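As you look at this complex, bear in mind that one protein chain is not there, while each of the others sits in place.
Labels A, B and C are assigned to the chains in the order they are written; within every chain, residues are numbered from 1.
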């Protein structure tokens, strides 16, 4: 696994790390999109284009011992939290050797024992699971850790969002709930989703702290997420982070996002955070153009290798599959029918 | 049915009406408690003692064409909204002639076609049903109406509370959501229920208006609820009303509320709103002691008559019962088994 | 002209909106976007103000529908996937399904559940929940297997005065085609003999009807005449048609795409065993999905659910019993 970069590192270092995860995530997403178009992927493909700065900022602010529950647009955060590219590729291709063994696919991947929680589809449902991990660790006397759960703004309309944020607040858990307000939930604009002036206004109603950031602004992402995570880590209870940005792709690769008005795409919200990050690095002389090009080609090579490898790997074999959902093998009912 | 008093009436009149509903509710509740102790009631008995001012204030601020979804502590509001005492008594006694025909009992009563919604037990679940009634009426072009849904502070922790308040806000429905913060949800104190400094802080997070009131203060109840209802009626969207008070009884009559500290009972929160209302009427010369005594004995007589009547009425007969849950009779499966 | 199962669902909704001012549609992305599967395509434009986007609040979506039903409306609620109806579960099984029984006020809501497995959809976009809803009193559960039924049964669903769980199979959405929409239909509650036969009865519903028909084709080449009964509605369930078929064939195989414990196949066998015991020449058998979540990878998925091949194998075994 790649080493994650904790918030305590020198500023330039964190940004550099974040950028490289963003870059790899973007290229990985591009590869998935290409595989999708080539008919090589079963089911849907969900990308994080335009949301990499936010997602990477989360990943680089976490330690290995922290907890992370990403959602569908968090390829960058996943990589930054330590997910090897091959795990992502294997899951998308359904490889029997991937963490989900072909049982679940695409963005539904994780390694719970490493604090990396695999999402179920039902929006909002992962937040209370993060609470549980944090709750258990506190019972065991483990301190100084943080759990991040990611949601889109559409998911704030779920009862699960509410119950779990309230639960975290009551238990004063070190939860950081990051809401990526990318203006749309599938096709639904925010005006059909909520009526508050600002999602950050929700925080006082739960008794939690809030942070707002511009998700198109690379350094704002790194800094604001970093300080939210630091507040939670320092024992100030749940932190609600609201990021404003735009999804620069369809809901999934099957969707052309025709419902996003061109004006919106061309507005400040539509800025590509990856470009912004590159400008930041160049401006602060953290890297030069040649270096960026090297990183890019390195990442592409890594991704191509992972894809080539996963494509050579065995698909799951139904005859080898243990068709049982219980861990307690003696309680499985395996009577054959008909 | 008794006539409800709308917010537009003269001040003294509204207060007088509210008081009389409070009185009748208190005496009705007392009767139910007595019947419970005498073993005459099947299942639990849930009282609104200490919450009558708030509840009556809701009822008197509504018109017959409004919508009302009371909860377990709303005997006063129900009466004020027009529920005849006999409906309450029949439901508690399971009379076949009551609105629920012995199928459901105690506080689970209502008449949906009269805008009076019968609660299901699942906390928070009625709010979106109120939304639906308001939504349908708007579709039909009916305006100037309001819907009130009542909850306890414990119910604010449900996902249903959140989804439905948000839904009302998005649709800008004339919903008044009244939360009676009586400090406990069954035995659970507010500190285990939420972490916000004030439940009213939730309002901005939904983009709705909020109103706070002292539920032990009779005139505050009447005025604040009245103005919240008026705001909703005038088209200002959902209103969140937070009332602070104390339940002056157990969760149900089976519960001695031993978990409520004597200091709390003896604090300002423990004041009896019914006494406060009487003091108000006397002070403002809206009634004298003799008049109060007359009203009391009138109410007692009415209640005793209703109980006597309902006790004479037939219990539901399983042989007469149509054992089918569908309105479409031809789709019922009534195969006899065994 | 040729019309798909999905188009039939769109057409039925258009028809209902056109004919009945009390009908409206509420669901995530059903408005301008036309729904995740395009089942409401152009309907918002055609019927302004009557096709409305909801927030991602399944519980409140159903609650709202019930409230409008009290006011005499006939809402159609689209769940984006059947799987997400678990979030609305309480409102469906406790609010909607009990309203009429408690209050005598009908609750004519239609909840559209795009359900069932498709390749690569995995454990949370493939579930078959018909048995869950059928267990509760107060709900009607429909499972159309054909384009014609998708159309006419959705129209019936909207007309029914009770909450209807309308299970529309995603696997059939695009692939199943018909020449035209029907003008007549069997009543709700009547099963259909999808294929006649004398050697064995396969009772099934929804997408599995097509697997059963393919299995019947295969067995026909071996000389066996398999009768296929399409239940159409699983609650109410047309025991009479099933029993009559079993009386003719003497053998019963029930096939369902849902999980094996309980469910439609158990219910059918329990009824047949109780009512037409003497008619059976062999023990009634069933074939369901495996007792695990629905797998993502096509290899696993194809082995998880019954297919023409496994249905044929089970039928063969039963015929030879």
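To be clear about the criterion, a residue touches a chain if its C-beta (ideal position, glycine included) is under 8 Å from a C-beta of that chain, and two chains touch if they have at least 3 such contacts.
Only a predicted model underlies this, so the values are computations on that prediction, with no experimental measurement involved.
For the chain that does not appear, the touching partners among the shown chains are A, B, C. Checked against the full complex, the one of C:15, C:135, C:190 or C:316 touching the unshown chain is C:135.
Of the listed residues A:41, A:58 or A:170, the one in contact with the hidden chain in the full complex is A:170. Within the whole complex, the absent chain has one touching residue among A:133, A:180, A:229 or A:260, and that is A:133.
By the touch rule set out above, chain B reaches the unshown chain at residues 41-44, 94, 100, 102-106, 108, 120-123, 154-155, 157-160, 185-188, 192-194, 259, 315-319, 321, 323-325, 332-333, 337-338.
Residue-level contact of chain C with the missing chain is found at 83, 86-87, 89-90, 93-94, 97-98, 101-102, 123-124, 131-132, 134-138, 235, 237, 258-259, 261-267, 269-270, 273-275, 277-278, 280, 282-286, 290-293. Although one chain is not drawn, its touching partners on chain A can still be listed: residues 99-100, 103-104, 108, 110-113, 117-118, 120-122, 125-137, 139-140, 159-160, 163-164, 166-167, 170, 324-328, 330-333, 335, 337.
One rule holds for everything that comes next: only the chains that are shown with their structure count from here on.
The chain with its CA mean position farthest from that of chain C is B. Distance between chain centres (mean CA atoms), chain B to chain C: 40 Å. Counting partner chains per residue, chain C has residues 54-55, 57, 59 touching two or more of them. Counting partner chains per residue, chain B has residues 159-160, 163, 166-167, 170 touching two or more of them.
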